[in-house]
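First the structure, in the form of structure tokens, and then the observations on it.
All protein chains but one are shown in place.
The first chain written gets the first letter, and so on, giving A, B and C; residue counts start at 1 in each chain.
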Amino acid sequence: MIDVFINITLLAFLAITAVAIVRMTNLFAIIMLFGIFSFLSAGLFVVMDAADVAFTEAAVGAGISTVLMLATIALTKDQNEKQSASHRPWLPLAVVIMTGAALVYGTLDIPVFGDPDAPAQTHVAPYYLERAVPETGVPNVVTSVLASYRGFDTLGEVVVVFTAGIAVLLLIGGRRPKSSRKKKEREGNDA
Amino acid sequence: MLTAVSLAILITMGLALARALMGPTVYDRIAAINMFGTKTVLLIAVFAFLSGRMDLLDIALVYALINFIGVVAVLKLVIYGDFHSSGKDNTKPVKVD
Amino acid sequence: MKAFSYGVFLFVFWLLLSGHFEPLLLGLGLTSVVLTIFLAKRMNVIDHESYPVHLSSQFPAFFVYISREIVSANIDVAKRIMKFRCKSISPQLIEIPVPQKTDMGRVIYANAITLTPGTVSVELTKDKIIVHALTREAADDLSAGSMAKAIPDQVVEK
Partner (left out) sequence: MIIDILSWSCLLGGGLLGVVGGIGIHRFPDFYSRQHATGITDTLCAMLILLGLGLQAGMSFATFKLALIFMFLFLTSPTASHALANAAMHGGLKPKLDSATGKDES
């Protein structure tokens, strides 16, 4: 019972934060609120039993992306510049409402949350749940699927991310010594 | 009992969220977000006990760390304007009035 | 030597966090610990500041002291928040001396001041801390300097 209540409250907070983000003009405050947004959505993932997604959301959403967005603001240096909208909001509003309606229509076909007869529950999931530990020896089933059963797929993803990282470094590189000093400093703070 | 505690934490989260939305200064917002993060950590810890899934505590742990790193990164940007400077070169000393 | 004890510490830490004892996972954990030590050694960050073993004997007493302070200060501030109608706070900005000799001691002192609600250290320099106190009583308590004596502070020979 209480987890339903927590769900509803967190979703309400999420909606409030989203509206506030849309209405705000100060980029800095918006990034702060993005942090709250990530915390809330990860809390929702936890309540909905998706511990791994919550882990990723915590590390990427609340941690890395906040720092990256702040770094972008620091590099572009016009934090407080206000820009009036150069177009009328009606066309984007119509597009957004149509997309939202289509998505809501799509959810009608999705099985109920936690339904035991859902395809996700009956197709390959039982195989992984039964065999994962004896076959791979990895205690976390999701990790075993990602790193063992779908190892080549994950390898491909990692190669893509690595290539993107190299490309970014080549484009904006040349700041290595300074950034390593910053890292050392942060660890000094932590200790 | 755990239910009551999670309710109390939710109320506190709501109050902190209100402060983060109202401002008025950017520091108020950061303080409220730091508080919000701490409450999320506690909520996840309480929820782990509520549902009996102790592995959720790992997430609470990661959160406690990320919250701190995020706040320090934000403050570094607020004080120095970028992430590279390290010294007190562009700040003036504080005086007691 | 220090790196080795740090490694043992990290490995016990890893073991307690994971709770798995299969050989494969133990090996992976050991590898990550060794890698961490190697990187930390290369970055030259294993020193008396990041790994303060020399303070460990003083830490329990300090912990008991600071816990008691935190509890009493919390109750005080909570009472002041709940006092409706009358004005219950008298914010102060004061400057107090720092008797500690090491950087570590100074940082612990400033953190202890911040940890007890009612006082927040705003600026820390070599010989003084600027403190924002919620009430005049908290400011006076701090100026009396009883907390400064409880801080672990030990000079290490290099």
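In this text, contacts are C-beta pairs under 8 Å (C-beta built on N, C-alpha and C of every residue); 3 or more make two chains touch, one makes a residue touch a chain.
Computed from a predicted model, the values in this text were never measured in an experiment.
Novice: For a quick check of understanding: of C:L10, C:V33, C:V77 or C:A148, which residue touches the chain that isn't displayed?
Specialist: C:V77
Novice: In the full complex, which bits of subunit B touch the chain not displayed? Write them out.
Specialist: Within subunit B, the residues touching the omitted chain are 1-2, 4-5, 7-9, 11-12, 14-16, 18-19, 25, 27-28, 30-32, 34-35, 38-39, 41-42, 45-46, 48-49, 54, 57-58, 60-61, 64-65, 67-68, 71-72, 75, 78-79, 91-92, 94, 96-97.
Novice: In the full complex, which bits of subunit C touch the chain not displayed? Write them out.
Specialist: Within subunit C, the residues that touch the unshown chain are 16-17, 19, 70-71, 74, 77-78, 81-82, 89-96, 110-112, 114-124, 128, 130, 132, 134, 136, 139-140, 143.
Following the convention adopted for this analysis, only the chains that are shown with their structure count from here on.
Novice: Determine the centre-to-centre distance between subunit A and subunit B, using the mean Cα coordinates as centres, and give it in whole Å.
Specialist: 18
Novice: Centre to centre, by mean C-alpha position, how many angstrom separate subunit A and subunit C?
Specialist: The answer is 32 Å.
Novice: Which subunit B residues reach two or more other chains?
Specialist: Within subunit B, the residues that touch at least two other chains are 58.
Novice: Multi-chain contacts only, two chains or more: what residues does subunit A have there?
Specialist: none
Novice: For subunit A, which residues are in contact with subunit B within the complex?
Specialist: Touching subunit B from subunit A are residues 2-3, 5-6, 9, 13, 16-17, 20, 26, 28-29, 31-33, 35-36, 39-40, 42-43, 46-47, 49, 51, 54-55, 58-59, 62-63, 66-67, 70-71, 73-75, 77, 175, 178-179, 181-182, 185-186, 189-190.
Novice: Which residues of subunit B touch subunit A once you look at their complex with the stated criterion?
Specialist: Listed in rising order, the residues of subunit B that touch subunit A are 2-3, 6-7, 10, 13-14, 17, 20-21, 23, 26, 29-30, 33, 36-37, 40, 43-44, 47, 50-51, 53, 55-56, 58-59, 62-63, 66-70, 72-74, 77, 81-84, 86.
Novice: Mind pulling up the subunit A residues that touch subunit C in the complex?
Specialist: 137, 139, 184, 187-188, 191
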